[in-house]
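This is the structure, below, for whatever I ask next.
Heads up, one of the protein chains got dropped from this complex, but the rest are sitting where they should.
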């Protein structure tokens, strides 16, 4: 299991293809516009990252991956990816294994 | 692990800030409009909450939180939140601990 420890970032599993990552960025920006900043009540608190909170909900906070014989059970092309929607703070990821 | 037991509600993890919650509501309403009700085939069954089924998919059904030394491994500001998209029925949440 992998968790991102921040509310404006995501870990998720998909294809590690640079064109796709660019597409995700543009798509998320379209679904939750950054501007105008004053459209979000959260930004009244002095933040300007309400859109990043939205985008993180779409992309997800945690991934749970099965392990068989010491190998992660991934489908073809699957990779664990990290997405950051507001690039200003140091980030931390938590990994735990149970079974 | 926390699960919401209803298909038109969510548990999720984010900042417990009231402006942000208001933003989520408006954002979800924009992504999945309630009106006109007859745009959804699900509503032909006599329901009027197809939009709530959509919104629950974005916000998620379950959260998995690691526990270390008896404390939930949260990042800064993280809280488990409950969101309801159709306010008419009594709701139930399930919590389980494994390890």
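In order of appearance the chains are A and B, and numbering begins at 1 in each one.
Methods note: a residue touches a chain if its C-beta (ideal position, glycine included) is under 8 Å from a C-beta of that chain, and two chains touch if they have at least 3 such contacts.
Quantities reported herein were computed from a predicted structural model and do not represent experimental measurements.
The set of subunit B residues touching the chain not shown comprises 1, 3-7, 31-32, 40-45, 50, 53-54, 56-58, 60-62, 64, 92, 94, 96, 98. Although one chain is not drawn, its touching partners on subunit A can still be listed: residues 12-15, 17-20, 22-24, 27, 31, 58-60, 63-66, 73-78, 98-99.
What we mean here is this: only the chains that are shown with their structure count from here on.
In this assembly, the C-alpha centroid of subunit A lies 18 Å from the C-alpha centroid of subunit B.
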